[in-house]
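All protein chains but one are shown at their positions in the complex.
What follows is subunit A.
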Amino acid sequence: MRPPRRRRLLLQPKAVAASHPAAVSLSDPFVLDIADMLEDSVSSFSSSSSSVLQTLRDASSHSLLSQRWPTHKDEPYRFTDTSFLKSSKILPAVPPSTISPSFSSPSSNLITFVDGHFMPSLSSLSSLPAGAFAGSAADITPGPLYDTVMASAGDAFHHGDLFWNLNGLGAPDLTVIYIPDGERMIDEPLRLRFYSAAASETGLGRLPLSNPRVLVVSGKLAELAIVEEHLEAESCEGNGCYWSNSVVEILVEEGGKVSHSYVQMQSRNAAHIKWTFVRQEKCSTYELVEISTGGKLSRHNLHVQQLGPDTTTELSAFHVAQSDQIQDLHSRLVLEHPRGYSRQLHKCIVSSSSGHAIFDGNIKVNRFAQQTDAGQLTRTLLLAPRATANIKPNLQIIADDVKCSHGAAISDLEEDQLFYFQARGIDVKTARDALVFSFGVEILARIPFEPYRKSVSDRVKELLTAS
């Protein structure tokens, strides 16, 4: 506890009270402690405290004042148990001074973050198209891009929760990637790699917290493929304790298309909390394929906001919750303009009685979103007795001329399918493994890059057969 440090956070209680009349819990000591600690740590390495970053931090700390740690009484955390974080000693993640060479891999358009810090030495940006930008927000010269970045840093995102704001306060920098109008970056995708290297050993109750933050702006009529990976450094041997609290914002400008693959394979002792905030201008397309198998607590908050008519949005997710794992997707798609088309497919496997899957998929079709065509489907495979899944698909439709469908199914493996394998001489274990894996193939097959799709598929297969 360092009361003097906290003072800055408490400077504006009046403004807070005015804008959040219901915010009575101004002081959740646990939250303030984390905020305090983050503020301390950012000031220690922020040589380049740009005005963008300052704006972001101010807005975040402002919002944080009214936020308390979520409990099961808060709807978004009704089923998601965050007590593991609350009972840990949270420290700022300090990236190791020497980075092991196993990090780097030859790849173009690669941006590597270690514990939230952009690592130019582990990145490769030489083949970015002319006019593109990738780097710190501090290095953006005044102009339209600067205005866009500034606006998104300062505009409070009303759906942003405590974790969104902790990231805004604790992010060591805001990394911006800009792809100019009409560019195509499809065959050589933009690779965003997030490593957690500052990990604690198990059993110490310490949790280094990192807050990577990225904003991707894809210009008008541009086509961009993004591969976003959350991994951990090999030195952690797959079981390091840490908390990765990331934010990725994507702005798809008019007529553009972003195809986004997001793969989360962090340590089974880690917390992975992530926000993906996407805004789609008119006639744009956003496609997300999400594969999440890592983490002790993995929570993805996905918010897609439609900014103009005729958008296409395709969201696919495949989660695997094994023993002592929570896999949670909270998604919200807000359609406010005519003729939006959206499809969402969520699939998860819970393979252990101590595994827990959560899906809350909200699709909001507002009054002016006429002729929306929205579909949502969620399927869960429960493979163990007492395995838990809390599934809440929900459509909120206010417009009247819309086509919406949704469905949810929870099942075990099909007996008839298992028998078909056996009848062809394949033993039960092999048959089960093949069927369990096949459940996710529908999503894995949507990863757009063949070698990458294969390597992710192989890792998922290995994981599922090992259990």
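Note that in this section contacts are C-beta pairs under 8 Å (C-beta built on N, C-alpha and C of every residue); 3 or more make two chains touch, one makes a residue touch a chain; residues count from 1.
To be clear about the criterion, contacts and distances are computed from a predicted model.
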Notebook entry, point to check: What name does the UniProt record list for the absent chain among "DNA primase large subunit C-terminal domain-containing protein", "small monomeric GTPase", "EKC/KEOPS complex subunit TPRKB" or "ABC transporter domain-containing protein"?
Noted result: "ABC transporter domain-containing protein"
Item checked: Residue of A:A138, A:I397 or A:V441 touching the missing chain in the full complex -> A:V441
Item checked: Selected from A:K73, A:H158 or A:R424 as touching the chain missing from the view -> A:R424
Margin query: Residue by residue, what part of subunit A touches the chain that was omitted?
Written below: 414-417, 419-428, 430, 434-435, 437-442
